[in-house]
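Shown here: the complex without one of its protein chains, the others still in place.
Moving on to chain A:
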Amino acid sequence: MAKTGTTLVKRGMAQMQKGGVIMDVVNVEQAKIAEEAGAVAVMALERVPSDIRAAGGVARMSDPAMVEAIMDAVTIPVMAKARIGHIAEARILETIGVDYIDESEVLTPADDNYHIDKNKYQVPFVCGCRDLGEALRRINEGAAMLRTKGEPGTGNIVEAVRHMEKVNEQIAQVQAASDNQLVMLARNLQAPYELVKQVHDDGKLPVVNFAAGGVSTPADAALMMNLGADGIFVGSGIFHSENPAKFAKAIVTATAHPTDYSLIADVSKNLGSAMKGIEISTLSDEQKMANRGI
């Protein structure tokens, strides 16, 4: 008997994306540029994070017609975002057949208390995390893939670096802990003991962890891969750069060869200007998307 929607096929799908770049696209034309550049998937959304930031107001799931148009235009997987806790948006995206749902802090959260119970869906979910506790809470809810939250739409890599390093540091701490300490660590992390124990035994997360939120150059992608990211999400970075096709291709190359610096130097030459960034300290806590849904 064939079984669909199992943990293995959900997590496995994310494993097949490793070493790749998932690009935010807002229309069919951009999706085709992303596919041509070598993206492993596209994230279909109406506005990239920096535009959501600029526009203000409530950010919601994208128009299903727009998501479907992109699904029809490319052969690579298509992801789409639902608001945190918005089970109806998630069901709609599942129904139209998107390959992965991002329960995303980039959109305005719909539920202050609960994330979506992702175990109940056929389609896998990716969620953001800033530390190991958040990572394990999302996995417990059924997330089959993680990404750093970073600070979306800023073009500033510092928060993604912080989140990746924090998770890695806490994994090392859990790995080194004694059985007694694990109970205490689970309590401090506000994460289920079973998952903390699993990280202790395996020395790694049970799902892949990509970098997201602020990646805007090939060098940023290489930096995150060197810090242990399994792959890269690029939001505003590509289509807000001067030459999106060239930028996209360069970021794919840097992600595939993160320690080949002569190659990364080559693809970084004459790229034109990257997206204009935002210094994190100029954002108030309310303006930080990473603080949503923790």
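One rule holds for everything that comes next: a residue touches a chain if its C-beta (ideal position, glycine included) is under 8 Å from a C-beta of that chain, and two chains touch if they have at least 3 such contacts; residues count from 1.
What we mean here is this: contacts and distances are computed from a predicted model.
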Checklist entry - Which one, "Xanthine dehydrogenase family protein subunit M", "Pyridoxal 5'-phosphate synthase subunit PdxT", "Branched-chain amino acid transport system permease protein" or "Glutamyl-tRNA(Gln) amidotransferase subunit A", is the UniProt name for the chain you do not see? => result "Pyridoxal 5'-phosphate synthase subunit PdxT"
Checklist entry - Which listed residue, A:4, A:113 or A:180, touches the chain dropped from view? => result A:4
Next on the checklist: For the chain not shown, which residue from A:25, A:40 or A:199 touches it across the whole complex?
Outcome noted: A:40
Item to check | Given A:51, A:141 or A:260, the one touching the chain that is not displayed | outcome: A:260
Checklist entry - Can you name the residues of chain A that touch the chain not displayed here? => result 1-6, 8-9, 12-13, 15-20, 35, 37-41, 71, 75-77, 94, 97-100, 122-124, 252-253, 256-257, 260
